[in-house]
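Working notes, structure below.
With one protein chain held back, the other chains of the complex are shown just where they sit.
Going by the order they are written in, the chains are A and B; count residues from 1 in each one.
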Amino acid sequence: MTEPLFSVRGLKVALPDMTRKPLIGRAPLAEILKGLDFDLPKGLITGIVGESGSGKSTLGRALVRLLEPSAGAITFEGRDIAHLSEAELRPLRRDLQMIFQDPMSSLNPRHTIFNIIAAPLRQNGLGDRLKERVAEALQRVGLPQSFAARYRHELSGGQRQRVGIARALALSPKFVLADEIVSGLDVSTQAQILTLLEKLAAEMGLTVAFISHDLSVIRRLCQQVIVMREGRIVEAGATDALFDNPKEAYTRDLLAAIPLPEIDPDWLRPKAPA
Amino acid sequence: MSVNVEPCLDIRGLSAVLPNGQRVLRSVSLSVHPGEVRALVGESGAGKTMIGKAVLGVLPKSVRIVEGEMLIEGEDLGRLDPKARRTLIGARTALIPQDPLTALNPSRRIGAQMIDRLVRILGWNGEKADKRIRQLLDEVQIRDSERVLKSYPHELSGGMRQRVLIAAAFAAEPRLIVADEPTTALDVTVQKQILRLIAQLQRDHGTAILFVTHDLGVVAKISQKVSVLYAGKVVEEAETAALFEAPQHPYTRALMAATPRYTDPYASLKPVDETVLAGLAAEIAAADQAWRPRHD
Partner (left out) sequence: MDEASIARRGLSPRLWLAGGWLLLALLAAIFAPLVAPQDPLAQDLMLERLPPFWLDGAEPGYWLGTDSLGRDLLSRLIFGGRIAFIVAFAAATSACLLGSALGLIAGYVGGWADRIISRIVDVWMAFPPVLFAILLVAVLGTGLSSVILAIAIIDWTRFCRVIRAEAMSQARMDYVESARIAGYGRIGIMLREVLPNVLPSVVALLSLEMGIAVIVEAILSFVNLSISTDDPTWGSIIAEGRLSIHQAWWVLVFPLITLILTVLSFSQFGEALKARFDPVLR
């Protein structure tokens, strides 16, 4: 077992629940993550799977410290970053990068692709040789150099997501959070993006947390899996073991609910009463 | 199923263009027979939703049908005046939409909205409509129907809202239902329940369904027939079982290889080959070359 890059203990996150906000005063807090313990081993891709409301996206945002946990420790390379201030986090940012679900919303319509990829470089003291570095980042994700001058609306969905990847990897980070990065894409494009991420992660020795609702995608890409439900970890383990021999009923239900592209007349029959 | 039964929906050589002359539907032909589910599968921009909208008579103004016929139970929609067309579509078809939240009016109670449709479109009286709605809510396995009828859309979960819309779609006993990606916004476990419900109601009521989806997995489970769409053109049409047994068109094969399967991770998620896409582009170009829009 390699040494973990991230070590998370007793992680809790509570966020204001706007649906229960009284007319006057603050919204009450709702606990989204209810105490999580896990490690993210160095150089591996860990899948985090769950349905809506499972807290998987909140977990991701806590790891890269877009959110501050209400309790627990997030140890990154031996240092607890759970409660660092924005200023203390800044030097860590170059190692904690993120690829977003919706490349439309994650690319500012007013900036050229060059400026979008250059932003993290400029901000992290790599502003020299900017042209060269951006060119390298574009090449890495298989986009032509001419794209540097374009805007997001001039790109297809798959190309936008490549830009998102280029931006996240421009700093050669240690960790990348990929939050549902293929769920908005067509299957043909989805396969390309996953292959690209897989290749780059291996080449650059990245540690990746890959958040997805799609177990099929996770099985293909990830070496270990965390299954979440309602703010807790249901089951976690090495991918093949978990898929071949799921221990929890919920994991089995999730797997059974996936409509595989093959004929199965029994799939839609109501379950026989137990 | 015998061949000479009149189809519920028969689309023949349907072509549509945008104002700039670009073709968005390319001589689409397909039919849905009584009691049958036909899947319409394709990636974004394939025109699958547009076909559904054309059937329901709700195409955006910018899209113009330039050729072809659409028949609902043998009646040619193109030959009816607008009012008669609306009446026919209203009485014989229904829609299960992709996003149940935007399909419901947020400021009215569920019950009032569901009854309204039956009263306005079919001219039923309130009592009959109310009875029918309760019966359907029962069929979609909503147990506390009293509470649901009194709720506003935002008070229900996504799966619950979709059940309500399925009940509403079947309530008027339409001959044909257009289901436009009805489970795309749902979690997998909820998706399975909803697909099961649609299949169950479809069997019980003998309704024909045109099922629009991007997911070959859903196609395999829900449909008996399937049309594969690319760039507004039907590239392959088959019985669902036959399609999965032996896909004929290279694009269909590529799509299948790209679709993720956890049971076989390394045989799935294959990027679509460039030669397949080049072949498709050539096929589309050839079809456009041969195409001469008929003059009115």
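Following the convention adopted for this analysis, a residue touches a chain if its C-beta (ideal position, glycine included) is under 8 Å from a C-beta of that chain, and two chains touch if they have at least 3 such contacts.
Only a predicted model underlies this, so the values are computations on that prediction, with no experimental measurement involved.
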So which of A:Ile32, A:Leu59 or A:Leu107 would be touching the chain we can't see? A:Leu107
Touch residues of subunit A, complete complex, unshown partner: 64, 66, 86, 90, 93-94, 96-98, 100-102, 104-111, 119-120, 123-124, 151, 153, 167-168
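Going forward, only the chains that are shown with their structure count from here on.
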Can you compute the centre-to-centre distance for subunit A and subunit B, using the mean CA position of each chain? Integer Å is fine. 33
Subunit B contacts subunit A in the complex at 43-44, 158, 187-192, 195-196, 199-200, 214-222, 240-241, 244-245, 254-256, 258-263, 265-266, 268-272
Going by the contact rule at the top, pick out the subunit A residues touching subunit B in the complex. 51-52, 157, 186-188, 190-192, 194-195, 213-220, 243, 253-264, 267-268, 270
